[in-house]
Structures are given as C-alpha cells and as structure tokens.
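Every protein chain except one is present and positioned as in the full complex.
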Amino acid sequence: MISRYTAEIGTATLTAGLGLAAVIGALEFGIGWGDAGPESGAFPFYIGLLVVAASIGTLTQATVGRHGLQSVFLHKEEAKRVASFFLPMLAFVVVARLLGLYVATALYLALVMWVQGKYRLVISVTSGIAAAVIFYFVLEVAFQVPLLKGPLEAALGLY
Amino acid sequence: MENFASLLHGFGVALTTYHVMLMMIGVFLGILVGVLPGLGAPNGVSLLLPLTFTMDPVAAIILLTSMYWGALFGGSTTSILFNIPGEPSSVATTFDGYPMARQGQATQALTLAFLSAGFGALVGVILITVLSSWVAKFALRFSSPEYFAVYFLAFASFIGLGAASPLKTIVSMGLGFAFAAVGMDTVSGGLRLTYGFNELLSGISFLIAVIGLFGIGELMLTIEEGLRFDGIQARVKIRDVFKTIATLPRYWVTLLRSAAVGCWMGITPGGPTAASFMSYGLAKRLSRRKEGFGQGEPEGVVAPETADHAAGSSAILPMLALGVPGSATAAVMMGGLMIWGLNPGPMLFVERPDFVWGLIASMYLGNIVAVLMVLATIPLFASILRIPFAIIGPVIVVVCFIGAYTVAGRPFDLWLALAFGVVGYLFKKLDYPIAPLVLAMVLGDKAEDAFRQSMIMSRGSLSIFWSNGLVATLMLIGLALALGPLLSTMLGRVGKPKGSSVVA
C-alpha cells in the first residue's frame, strides 16, 4: 500500500529532477541577455529553475500538510490491477524492440486475451495473429508506412 | 460580388461526379488515417501525393483537402472515444468529450463534435470567400513581435483555469516548455538539451507525449479503478443522433464565439491548436456552468471543435496567398502544388482562378460530404465501446504504440510513450493539470523563437511589443486575460476571507 504522501513526494522529486536536468543542460550555453536578446540557454535555464522551485514548493506543501495526506494512494488490490496491465505492456515494448512490432502485437494480444480475458487459447492466438496481419496489410501494403520489424519478417522475406 | 461570381464558377468546377467521388474517397481515407494516432493527416497526404502527379491539379487538391477534413474528423473521434487526440488541435476536445463518452453519451459527444466542426469550417470558408484579398494583406502585417503577442494571447486565455494547485500548474507548464526546447534551436542554430543522445536530436514529438499522457495514462487509470468503459450497456440508437442535432441551436453563443476565435487564429498565425485551446478557455470562463467543464459538459466539446475547424479552413488562404504553410499537412500540400506546377503566392489568385476558386468551392462541398459521412459512422464507432475491455484495452495499447512508432520511425519513441504514460497516470492521480503541459509543448518553442527574433530586430529592447497599434492591442488583450482571473480571485479572497477552496 502506498500513501498519497509518498506518491506526492516521489512525483515532486521526479519533476524537480527533470527541472534540474534542464538547468544543467542549459548551462552549456549562454544564459545571459546579450544585445540580441536572451541567449539560447536562458529560456530553458529559467524554466528549469521555475520547475525546481515549484517542485520544492510542492514538497514543502506535502510535508507540512502530511497528516492530511495519509489517505491511500494505491490499494493492494489496485496495485495488482495496474501491475497486471503495466507489466505485459512493458514486456510488449521489450519484445517489440527485439522481434519487431508485428510479432510483439500478436504475442501481446494473444497472451492478454488468454490469461486476463479468459478466452480459449485457440481463439486468443488466432485473434492475435489476425490483428498483426490486418495491421500489416493496412500499414505496409495500403499506406506504405513501415513498422519496426524483426528476424521473423526477415526470414519470411518481408521488408 | 466579384468573389461571389468567382465562387459560383468554382462550384461549376468542383461539382462534377468525378470530383464528388474523389471527395468521398478522400474523406473516407482521411477518417481511416485520422483514427490511427500517428498515421495522421500529414502521413496520409504525403502518401497520396505520388498518385496525384498524373492528375489534374484541381482534382488532386480536392482529393488531398478532402482527406485532410476526413482526418480531422477522425482525430476528434479517437479523442472522444479513447482520450487519444489524433492531432494536436483535438487535444482540447478530450477534456469534455471523453468524460461524456464514459458517461455513456458517446453518440451525443460525437454528433456535437462533428456538427460544430462542420459549422466552424463553413464559417471559415465563408470568411475567406468574402474577405480573400483583405485576409492576405492583413497577414502580411504580422512579424515576430505580433506572432509572439498572438501566442501570448493563447496562453493568457488558458491560464488560471481549473482548480488545480498553482504550484502544480507551474510544474506542468514548465515541463512542457522544457520538452519543447529539446532539439535544434532555430535562432542560435545549435542543439539544446540533447545531452549527446541522437534520439533527442529532433526533439520530443508532441504526438508521442499526447499518446502517452492521454492514451496510455488514461488506460492505466481505467484499469486501476477496475472499471470497464461505462456505457457498455447503453445501446446505440440512431435516434440519439437526431435528438442531439436538435439541441445544437442551444449552443449558438458558443458556436459563434468559437467560430470567431477560430477564424481570428486562422488568419493570424496562431493556428488551429491555439484556437481550440483559447476557445475552450473562453467558453469555460464565460459559461454559466463552469463547474461542469472537464466533467462532460457539451459546451466543452462544441467550443474547441468549432474553433479548430474554423481555424483550419481559414488558414488555407494565407497558405495559398503567402506560400507559408500553417501545419505539417499544409506543408505537404504545398509541396504538391509545386510538383503540379503551381507556385503558391499572391499571383496564384490571378493566374489560376479556376484552381483557387475550385478549391474554395470544394471546401464547402468537402466539409458537407465529410459531416454526412462521419455522422453515418457514429453508430459504428460508438459501438466499439461495447466490445469487452479485455479485447479493446490491449488493442488500444497496440494502436498507441504503433502510432508512437509511425510518428518518426524511431524505436526510442516506444520507450518515450511508455514513460509519458506513467507520468500521465501519476499526474492525473495527484491532480497535476495536463493541459498546460500540452499547450506549452505545442506553442512553447514557437513563442520563444518569436520572442528572440523580436529581440534581434529591436536590438534587445522590449519596447518592440508596443511599437505599433496591432501588437500593442494584442498584448493588452493578452495581459487583461492573464491578469483578469488573478485580480478577481484576489478580490474574491478579500470579499470572503474563509475561502471554501482547499488546495488539493
């Protein structure tokens, strides 16, 4: 179980980090105001500072009002549901990078339908493959938009 | 009157069976590419372009513009049904369109969106029919300071909306600006915030951010709540479409105001995205049902859609007359003009009136065809929501990632979309507003460029922003819009010291 307080602190730290990254990146360039107006680093620099400042503000607000934020951010039950959705999605991206988007699509759809949707294995696998084939025809054949491909497509001689 | 005669001639050119058939094909293909995020209008148009090399220019431009209208409508469809805007300009449609769909009013939301979009487009076309020569001259008066003032105006009308914590609004908007700054900087000619990563060279695509923040983020929330899409049981009745059409006149004030905002932003270089955000902001401020906005208020669908399409169609004119494309799609079409042997520019109206007026006439017809066709697809689209979530959920995931990949063909964007999805989920749960981030990302670098170009022109003096009547007026309206809510909150605080609003 995660409390709202923890989530607030975590997110504010993340945004502060992003702001800091902008500040550091901007320092590589001039951040002053030359006679041709602001230099190229000025804008990201001050925006970054602003984000850091506002994030620290949020952190402070969260710490001060801590007892008001003891409400639950994520129940165990909810966390399980989110994980059951997020982890397959993460796996989908990993597989897509390794085997291409079509194979990943077929595997992902088939698995999710079978495991989570409780469909029969045959139906799930058929739907997954059918979806990948439809995407192939719509995108590659009809609209000539190439998707990320992997070893299977190469073996089949598809480009 | 002279324009009117030309227009009638244009109708004569556009109204042949062949051309009407092309319009229908174009609209159909457009809806198809518009529904798939990432594929979008620019892709569709550049794909059809080679086909048009052998066609007559009038027929070619009719096909391409019809596809463009179709894609715009398709983009609104996914905004409403799945919270995934297909184009930057349909982001504002998600604010109320998606809540409506979740409450089982998908049919109503889609009908309102299409009708008001059609209305906006028609107003835009009428405007350029009547004022074509004036519009082209007026657009010439805009330089960098005026551009900046217009962007400022768009920000100002959107600032201070919503009940979110001011600190979180600043964080969100600031991050949007920072993301927009990544990549090549026009004014200095150098790369910024790329940290040596090749993947960041071309910046962070707005579409990737939107697919993640809206599409994937929203799916995660839906799953967490253990909800299926509400309204699954709601049956799609054709009658609902007609019932909703009958309610449209109720929104006449919003319609007219949004069309005016749209035309204004289309002629000035603000563009459809700025128009839809600004129109939404104004509608919320001026509405009697402010509280309903963001929770499925029909006015919140009508306002951005009207302005979006009014701006989209009135922006065609400066493109033809000046040769400066207002969007990626327009840029592709302009490339097409040149390949067909036409040079965009002031002389196009004189040299090829049949082409220009045929195009304008086809904009009237194309939009009518498009509205009729999308209205006919509503039952189909709305019934998608009745598919069990175990199937449609993963399909949306796949479509999101395929969309993210097709934006630029970069594998890295898959990770980026995933990261934005997580951020979108966290932001939604912790009441960070997402709209300021999106607006800052779309207009941030343009506003910065315009500001710095102005500073180069004025040798670093801010006085350039009130150096002539036009820019001074724009800045004043912007300041009034920005400071207005601030002042009224302050006055409100003084008036009733025990403010009921608690900082979330």
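Letters A and B mark the chains as written, and numbering starts fresh at 1 in each.
The working rule: a residue touches a chain if its C-beta (ideal position, glycine included) is under 8 Å from a C-beta of that chain, and two chains touch if they have at least 3 such contacts.
In this text, contacts and distances are computed from a predicted model.
K.L.:
Just by its UniProt name, which of "Electron transfer flavoprotein subunit alpha", "Cytochrome c oxidase subunit 2 protein", "1,2-phenylacetyl-CoA epoxidase subunit B" or "Tripartite tricarboxylate transporter substrate binding protein" is the chain not shown in this complex?
P.N.:
"Tripartite tricarboxylate transporter substrate binding protein"
K.L.:
Hey, which of B:Val20, B:Met55, B:Leu131 or B:Met184 is the one touching the hidden chain?
P.N.:
Of these options, the touching residue for the absent chain is B:Met184.
K.L.:
Which of B:Thr16, B:Thr247 or B:Asn343 touches the chain that is not shown?
P.N.:
B:Asn343
K.L.:
Among the options B:Gly323, B:Pro353, B:Pro379 or B:Gly484, which residue touches the chain absent from this view?
P.N.:
B:Gly323
K.L.:
Could you pull out which residues of subunit B are in touch with the chain that's been left out?
P.N.:
Subunit B touches the chain not shown through residues 42, 46, 49-50, 53, 139-144, 183-191, 196, 198, 201-203, 322-325, 328, 330-335, 338-339, 341, 343-348, 408-409, 449, 453, 456-457, 459.
Going forward, only the chains that are shown with their structure count from here on.
K.L.:
Hey, how far is the Cα centre of subunit A from the one of subunit B, in Å?
P.N.:
Distance between chain centres: 23 Å.
K.L.:
Touching residues of subunit B toward subunit A in the complex: what are they?
P.N.:
Going through subunit B, the ones touching subunit A are 33, 36, 39, 43-44, 47, 165, 167-168, 170-171, 174-175, 177-178, 181, 185, 187-188, 190, 192-195, 216, 219-220, 223-226, 388, 390-391, 393-395, 397-398, 401-402, 405-406, 409, 411, 414-415, 418, 421, 425-427, 429-430, 432, 448, 451-452, 454-456, 459-460, 503.
K.L.:
Show me the residue ranges of subunit A that touch subunit B in the complex, using the header's touch definition.
P.N.:
4, 7-8, 11-12, 14-15, 18-19, 21-22, 25-26, 29, 33-41, 43-44, 47-48, 50-51, 54-55, 57-58, 61, 73-74, 77-78, 81-82, 84-86, 88-90, 92-93, 96-97, 101, 105, 108-109, 112-113, 116-119, 127, 131, 135, 138-139, 143-148
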